[in-house]
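All protein chains but one are shown at their positions in the complex.
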Amino acid sequence: MSTDQDKLIAELVEKGLTGDMESINSIEDRVLRSKAKAALAKAKRAAKSQETADPQKKKSEEKSSDDFSSSVNLNERIENMINEKFPGSLVNKNTETHIQLKPDQWFDIATWLKSESSLSFDSLQCQTGIDVGDNILEARYNFHSMKHKHYTEIRIAVPRQEATIPSVEQIWRIADWFERETYDMLGIEFSGHRDLRRILLPDDWEGWPLRKDYQVQETYHGIVVPKMKEGWE
Amino acid sequence: MGVVHGEEMVLNIGPQHPATHGVLRLQVRTDGEVVSEVTPYLGYLHRCFEKHCENVTYEQVIPFTDRCDYLASMTNNFGYVVAMEDLMDIKVNERVEHIRVIMAELQRIASHLLGLGAFGLDIGAFTPFLHMLRDRERILDLFEMTCGARLLYNYMWVGGLSHDLPVGFVESTYRFLDYFEPKIDEFVNLLVHNKIFVERTADVGRLPQDVAISYGVSGPNLRASGQKWDLRKDDPYSIYDRFEFDIPVGEGGKGSVGDCWDRFYVRVLEMKESIKILRQALSSLPKEGDVYQSLPKKIRPPIGSIYKRTESPRGDLGYYIESDGTNIPYRLKMRSPAFTALSVIDEIAAGWLLSDVLAILGSLDIVLGEIDR
Partner (left out) sequence: MTVDLIFDFLNQFFTSLSGNEFLLLVAILIPCVVLFGFITIYALVVIYTELKVSSFIQDKVGPMGQGVGLHAGKWGLLQPIADALKLLSKEDIIPSSANSPLFVLAPFMIFVGAFISFVALPFGDSIIIADLNIGIFYILGVGSLAVISLILAGWSSNNKWSLYGGMRSAAQIVSYEIPAGISLITVIMLAGTLNMQDIIIYQQGGIFNWILFDNPFIPVAFVIYFISALAETNRTPFDLPESESELVAGFVTEYSGMRYAFFFLSEYANMFVVSAVAATGFLGGWQSPFPNALNSPGWGVFWMMGKTFFLIFIMIWIRWTVPRLRVDQLMNVCWKVFLPIGLVNIFGVAIWTVLFGG
């Protein structure tokens, strides 16, 4: 009975979706009629959400692919230009979201990034230091151009034992404090920085807190340093 | 005739000081009353926010973000939530978007009221401070009605909100807007055009536009220097591209472009713009919609990283989130606008008198919780 009923309901729903309510309304059995109506309502709702989902999905796909393609284009362009002007600095990796560079010619590349008129990255938005494991530390720079309103991300990886990156604080003045903070938290030394000292922690603190192998010191000037609890959840 | 030089005096303003907006130490070298160098010392409020975030889950990070800029918690939450939803590709429904914008704009008004009042207090005008706090209390009452907290809300969650709007919220907000709009004019009459106030702040601490961009200054401080840059219009997130509002820019109304008076006046005008946005958002708020609809069951973002910026009352608030596929962030960095605003103080405060240094510090509207994290 149920399969018969199901088939009947499916037929009625089909007819109802095309606008034909006669067949449903003419059913004598009240239970069957109401079941058919409920199934019809559900089918209509599903059809509507699919409609709205489709154009929205398309729109968001378009939009993100727009941004995506524009940023991809921009990153590719920058990479080509860097390859021409500063050969040997580019590390070929996944270019969709960022550009990976070697630290040697960073100062010259940075000066060029700011002065090149088609790029004109005059604002360093954020500089993050991060310990990516495998004894590698990375400094990630997010740049932005007020003139062209485009942005990019540049990453520089250095080995943990010899973490030195040329400083760019003379080009973007905010790099002064950003680099001090990265030095404070991760121990990356920025060569050429005029005043590299700790900024958030006291000057005589030991260790680089944001490294993954950081051990908190036991006492600081005789005060016991509280440890972080294991297993925060 | 030469200039008579005495010995240089080294003076510490802070860390305990009624005017430093938190625990900040400014070491000032003065020759008489003229200041030759200002060096800020930070770190008195450092609470290891970023290290904590590497040990708690993504949902548990949200109360931590509240406490960074404790005077504008809603916009802190907003920035984090927008970044996470971008990373995980979650879309929230219309009602959630509208409520978020309403809360963020109310928070912007509240934060500006406090910042301007504290600035007036530094200059010596005791009364506007109390009038503004009285109006701010009404906004905090609205927040308390919604989520139970007055200062640190934990309101915006990844994919939705923690509470829906209570019954009567929309009417109360309309009543507040009708009450508050004439108060801005009253306040402008009392302080903004007052001759003594203008003399204290016009032409003081001028911040040129290119210096501001190089130092990463953003928000009202940058707009006061003449650059028309507002993330709500230039890099829109959430549904800000649907609303009509202007971006006030400093024009040197009483002195030169980018002085303390401009920074002050830009904030006053921004409050008016926020009221416009609020009225539009309230009128187009959909009555139906479930705020818990898109809350994900488990927050496990795909491997990758994202840097997303939003406009907090102090400037560009940026979150850099790197995820490794688990439910605990691998690295979370918060780029705070007050950090960059404070870094510029040595450049613009040298050469002024001691009272001016405090006026400049007040006009930058910093919150130490955000700088030290």
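In this document, chain identifiers A and B correspond to the written order of the chains, with residue numbering beginning at 1 in each.
Here is the rule we use: a contact is a pair of C-beta atoms (placed from the backbone, for glycine too) under 8 Å apart; a residue touches a chain by one contact, two chains touch by 3 or more.
Everything numeric in this text was worked out from a predicted model, so none of it was measured.
The chain not displayed here makes contact, within the full complex, with B.
Only one of B:52, B:67 or B:131 touches the chain withheld from this view, namely B:131. Screening B:69, B:230, B:356 or B:370 against the full complex identifies B:356 as the residue touching the chain left out. Although one chain is not drawn, the whole complex shows that of B:22, B:43, B:120 or B:220 it is B:120 that touches it. Chain B residues in contact with the hidden partner, per the touch definition given at the top, are 9, 11, 17-19, 33, 120-127, 130-131, 134, 190-191, 194, 196-197, 199-200, 353-356, 358.
Heads up, the rule we're going with is that only the chains that are shown with their structure count from here on.
By the touch rule above, chain B contacts chain A in their complex via residues 42-43, 46, 48, 50-52, 54-57, 60, 91, 210-211, 213-216, 227, 229, 234-235, 304-305, 307, 309, 316, 318, 320, 322, 330-331, 333, 335, 339-340, 343, 347, 372-373. Note for the complex: chain A touches chain B at residues 56, 60, 97, 122-126, 128, 130-131, 140, 142, 146, 149, 153, 172-174, 176-177, 185, 198-202, 209-210, 228, 232-233.
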